[in-house]
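The next block holds one structure in the form of structure tokens; read it before the comments.
Removed: one protein chain of the complex. Kept in place: all other protein chains.
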Amino acid sequence: MKQAKVAIFMGSESDLPVMSKAAELLAAYGVEHTVTVASAHRSPEFLHERVAESEKEGVQVFVAGAGGAAHLAGVLASRTVKPVIGVPMGSKLSGFDSLLSTVQMPRGVPVATVAIEGAENAALLAVQILALADPALSKRLMDERKRQASEIAQKGRKK
Amino acid sequence: MKQAKVAIFMGSESDLPVMSKAAELLAAYGVEHTVTVASAHRSPEFLHERVAESEKEGVQVFVAGAGGAAHLAGVLASRTVKPVIGVPMGSKLSGFDSLLSTVQMPRGVPVATVAIEGAENAALLAVQILALADPALSKRLMDERKRQASEIAQKGRKK
Amino acid sequence: MKQAKVAIFMGSESDLPVMSKAAELLAAYGVEHTVTVASAHRSPEFLHERVAESEKEGVQVFVAGAGGAAHLAGVLASRTVKPVIGVPMGSKLSGFDSLLSTVQMPRGVPVATVAIEGAENAALLAVQILALADPALSKRLMDERKRQASEIAQKGRKK
Amino acid sequence: MKQAKVAIFMGSESDLPVMSKAAELLAAYGVEHTVTVASAHRSPEFLHERVAESEKEGVQVFVAGAGGAAHLAGVLASRTVKPVIGVPMGSKLSGFDSLLSTVQMPRGVPVATVAIEGAENAALLAVQILALADPALSKRLMDERKRQASEIAQKGRKK
Amino acid sequence: MKQAKVAIFMGSESDLPVMSKAAELLAAYGVEHTVTVASAHRSPEFLHERVAESEKEGVQVFVAGAGGAAHLAGVLASRTVKPVIGVPMGSKLSGFDSLLSTVQMPRGVPVATVAIEGAENAALLAVQILALADPALSKRLMDERKRQASEIAQKGRKK
Amino acid sequence: MKQAKVAIFMGSESDLPVMSKAAELLAAYGVEHTVTVASAHRSPEFLHERVAESEKEGVQVFVAGAGGAAHLAGVLASRTVKPVIGVPMGSKLSGFDSLLSTVQMPRGVPVATVAIEGAENAALLAVQILALADPALSKRLMDERKRQASEIAQKGRKK
Amino acid sequence: MKQAKVAIFMGSESDLPVMSKAAELLAAYGVEHTVTVASAHRSPEFLHERVAESEKEGVQVFVAGAGGAAHLAGVLASRTVKPVIGVPMGSKLSGFDSLLSTVQMPRGVPVATVAIEGAENAALLAVQILALADPALSKRLMDERKRQASEIAQKGRKK
Partner (left out) sequence: MKQAKVAIFMGSESDLPVMSKAAELLAAYGVEHTVTVASAHRSPEFLHERVAESEKEGVQVFVAGAGGAAHLAGVLASRTVKPVIGVPMGSKLSGFDSLLSTVQMPRGVPVATVAIEGAENAALLAVQILALADPALSKRLMDERKRQASEIAQKGRKK
């Protein structure tokens, strides 16, 4: 059985171009992860199985991207007490429906929502969470933060 | 075991004042129904059990009221191929989040959405659906429609 | 005279590319249907005639797609007590005006609203309603639901 | 039969407190008018009769107030080529749905929309239209405009 | 000096492609009109002069198209008691800002607002207003309405 | 003639409770100012006179509060090249229309917009502008900023 | 020096009634925490000091509540690589501005956003994160989840 720290879910194959950025960022930080396409509405049983399976594989953080009436992250959050990070996908309403469907969760079942199509930030947030118990990862986050700041500072003055 | 044609679900006890109007309208039309409070997020297993139970009780139409990131109707719709009618509840965002979370369902899993807090219309729509196979119910709908029109016509001219 | 179970209406020829998906889904399920272009505003008499005609043809469910100040579904609903399903079309405001004009119906005249440009789901909802009195259709819906879930489950694990 | 220049319609008795301001302004300008409560959805036939009757009574301008999926003004506009002025009523969504349902009319059937709950301005617009053929009315409008400006100018300097 | 019944104003040269549809419709109905580009903000004096000039030329109805913080129609309306019809232009916010800036006028100074980029309907509304004093024009409006309805009725049944 | 550095305008008497906070802040900083109620729509001439008068009185910065289709700040900005600060007032649409009508100005005529009902900040911005040429005022701004920060720092740790 | 796992920040004293629910939930789970009122705009230095101090106190997760142009969570996130949870507060725009200002963060600096005024869920998310390294806490979360589900299941069937 695979070992993984983060499980990335998305509601549809069409979300892959956006959500694969989350996978790339996790790979860059050396964080083991799985990727699953599973609809909260069209394949609820498979989704539940994959959540249970993910917990057995050692998953600590879930990342879920979905659009429109975006229930995926909420359904995950109802199936685990591990942190669930929601990525609202773009949509006919510019992702506005996805955002509200993801973030406005009721008391007792939070979803940690990031920006519309912010898959990379979702993964980064997962790394920040994992880094609490992993000093090396924490150091890499701080180094990267410094590197970015330094890069901006070097290029920042235009005129 | 109870016999029922319509099953009314709501996400929280606080939805009762609005959703009980749906029960009242069904009662007025003599339609057997059940009422259940079950959260898509806090009690998913109970929700699934009640859906299965409802189908066994003979339920033909589901009515679901929920607010905020309103997933209840969508989760019901993922568990049955019977028609599911969604009632977006009021919320901090005036029910705007509830509406989008209920109506913007993906291909393959429709939710028949009515107006924000339109519980009465949700029940009426359920009656319209049941009336397709029940001429007496159909006649009552037409009579009521005529009665309303006639009442408006009598009072309508103010000046 | 044609026999039909579902009548699809749309407000304008320009809605055909979207609304024809509803016709295709109905055809796939073997459900007889008619297709009419009729504006609630520019051809109200023709619209009323077609509604009356549709009822005589045996229509059980109406599907109506319109955009902007989308009154088509509401006008249909004021002319029949059969279930009316509304499809908000895209618009200059991303279908937002169409959605609100379709869903926010007053007490007594519900419109079962689906997602913006969700013509396929509107047809599927019509099939779900018809299937209540048609066990074969009901079985096909369940089979298709299972087939979809199974397809997703087989392809769902990406990594 | 009554003679009237303006016919005020509203969708519901509950719109009277707002819409009566339109009647009051017309009365202040000495413009004959009628007031009718008629729902586009619950009493379509009565509405059509009242429109035809209004035209016979000499009505030149229609004013229609409705809320939510506000189709009243649009339905009137589909039944006459006289100018129709729409007043979006307040609603659970602050009148936002009413505004879009009233103003976003398709090509060929305009509704002259005023502000949310702007019943007084709707009546004033009707007076402006009637004044094109009535120099005395036109003079009263200009006098009132000047009176208002003068009143503001006298009180305007606070400090 | 030119004789004109309708004066079309727009806030910017870039509004011409949309607003010229208003001119075309007026031409089709044989209604004399003028066309002016004048910014409420960048050329207020010229705007005021053109309004005064327009009244002298016999203008009965003003049509004003503007986008963003669309003040043009409102400024016109503050300068005349003739009916002013506002056309909200498209914008970075899909014309949403233009719509609200045009329609939400204060008590005493109405703007008859039509749909976003509804220039043709603005002109049609102007024709409807002029037709109140012009039976031939009124007849043409009714004929055109019938022609449209008849055309839709002939083509409307698709299947 | 009065000497004044800032001229506060508002569209209606009803804006006084909010806009008087701007006057109070200016008074607290010892900045001479005038207060005028003048509608862009109902008293355009008076408004123009007061703008001209204000410039003669030495006014350097204009502050304008208005709601709904809020044109007041924009009209002021079209009449002066002095900085104009706009305060969107609350409204039936929560000030959302006021905000868009104030901020979305076309190229060439900016309005410096502050938060909805942010009259105090409008005045503070005026002080910041005047302080560029007034070292004492600048020092007072810095002192007040420090005082606030220090007050927060002293009280900030709750537990 | 205090030991604390979670640091709760809020932008203003007026946020206390909402944000104290976060503190209460943490207390109920026995999680050490601090509470600080610090404005991102009015006391930036104090805010930075408190962030640095918090890290020294052992803080693993930050919770930040702010309204309007809600920059507090974002500023915290720019100062630490620990997870930052944002709570959008209610506002004149129903918290809509607060939500967008909190969630729409740029690449590289995520904020884990919860529902508008969802302070309790923010704290629960913090507990979920801490529980990844604390089996006892994790068990308490699961027990509480089960208790809630069981309570709903017992009361859920109304009729």
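Observations
For reference, chains read A, B, C, D, E, F and G in written order, and residue numbers begin at 1 within each chain.
One rule holds in what follows: a residue touches a chain if its C-beta (ideal position, glycine included) is under 8 Å from a C-beta of that chain, and two chains touch if they have at least 3 such contacts.
Since the structure is predicted, the reported quantities are computational estimates derived from the model, not experimental observations.
Within the whole complex, the absent chain has one touching residue among G:17, G:30 or G:106, and that is G:106. Note on the undisplayed chain: of the listed residues F:40, F:93 or F:112, the one touching it is F:112.
Residues touching the missing chain, restricted to chain G, are 11-12, 39-42, 44, 68-71, 74-75, 77-79, 91, 93, 96-97, 100-106, 108-109, 111 (touch as defined at the top).
By the touch criterion stated above, the residues of chain E touching the omitted chain are 13, 23, 33-39, 42-46, 49-50, 68-69, 92-94. Annotation for chain F: contacts to the undisplayed chain at residues 60-61, 81-83, 85, 99, 103-116, 118, 120-122, 124-125, 128-133, 138, 141-142, 145, 148.
One rule holds in what follows: only the chains that are shown with their structure count from here on.
By residue number, the contact pairs of A-B overlap by more than half with those of exactly one pair in D-E, F-G or C-D, and this pair is C-D. Over half of the residue numbers at the chain C-chain D interface are used by both copies of the sequence.
Inter-chain centre distance (chain B to chain C, centres taken as mean C-alpha positions): 18 Å.
Centre-to-centre spacing of chain D and chain F amounts to 35 Å, using the average Cα coordinate of each chain.
Residue positions of chain E touching 2 or more other chains: 96, 103-106, 108-109, 111, 115-116, 145, 148.
Taken as a contact graph, with one node per protein chain and an edge wherever two chains touch, the assembly fits none of the named shapes, being neither a line, a ring, a star nor a complete graph.
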